[in-house]
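All protein chains but one are shown at their positions in the complex.
Up next is subunit A:
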Amino acid sequence: MTKEISDLEKMASQVRRDIIKMVYECQSGHPGGSLGCADYLVALYFRVMKHNPEFNMDGTGEDLFFLSNGHISPVFYSVLARAGYFDVAELKTFRKLNSRLQGHPTTHEHLPGVRIASGSLGQGMSVAIGAALTKKINKDNGIVFSLHGDGELQEGQNWEAAMFAPFNKVDNLICTVDVNGQQIDGPTSKVLDLTSLEAKFLAFGWDVMHTDGNNMSELVATLEEAKSKTGNGKPIMILMKTEMGKGVDFMEGSHKWHGIAPNAEQLAEAFTQLEETFGDF
């Protein structure tokens, strides 16, 4: 398994190529947030998490990951495939009829690596808490990770979950919010301002950390530190600053690439900016 920061960066470049190609081939999907979170998912699956690509739903003894913002499925699928959960060639079926790679992740088609359906926003934190509680009851030392969009935090269920986890000392849980400041209708600051997420989560009783989600060495260091802080009575919330569309200059920093696909010319242009490191699917 890949370990060094430079290897992780190479993998992230390949994952970004996968994302662009998947979205291009079906002419639909969500490239912006997927590109922004490529480094995070690569760091988790190729370095930070203890996990087994011989997938079983219960994941006993493993660390678990839940994707709450399910629309960034391209990055999730690419990383699962590159980590060995299923054949990389299957990425070409994304969003097509009879595929296991549905537009939003699901367990319904039995794709290895997916433990819950997501897409309707705001549900993943509760699910991650539930999985963490079961690990505690089972005396399983695995850690539960989850990823959430910042815009997604406008959904009220998150705050039910945010209140529950610290009160119940769910301290085997590391949630991360992808703070890219963008949502479909524009910047979060214009649509419905989130104000200080740090102040909010601190007030709810979380251990709050910050990281640059597009700087692999900083990201890995933050995640490793977060792991070392588990078991201390508090759930951990990482506020991860990313750039939507990261790695493809004409997609960077804009909500416009939240949910549209590139054309052939844009695909070619994007590929000149991302090194092919492990072979395209």
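Keep this in mind: a residue touches a chain if its C-beta (ideal position, glycine included) is under 8 Å from a C-beta of that chain, and two chains touch if they have at least 3 such contacts; residues count from 1.
The criterion applied here is as follows: contacts and distances are computed from a predicted model.
A single chain of the complex does not appear, and UniProt lists its protein name as "Transketolase family protein", one of "FAD-dependent oxidoreductase", "Aldehyde dehydrogenase", "Transketolase family protein" or "ABC transporter ATP-binding protein". When the omitted chain is restored, the residue from A:Leu8, A:Leu80, A:Met125 or A:Cys175 that touches it is A:Met125. For the options A:Gly59, A:Gly149, A:Pro166 or A:Gly247, the residue in contact with the chain missing from this view is A:Gly59.
Checked against the full complex, the candidates A:Glu160, A:Glu224 or A:Asp280 give a single residue touching the omitted chain, namely A:Glu160. Summary of contacts with the chain left out: across A:Arg115, A:His148 or A:Lys234, the touching residue is A:Arg115. Touching the omitted chain from subunit A are residues 57-60, 64, 66, 106-108, 115-120, 122-135, 137-138, 140, 156-157, 160-161, 163-164, 168.
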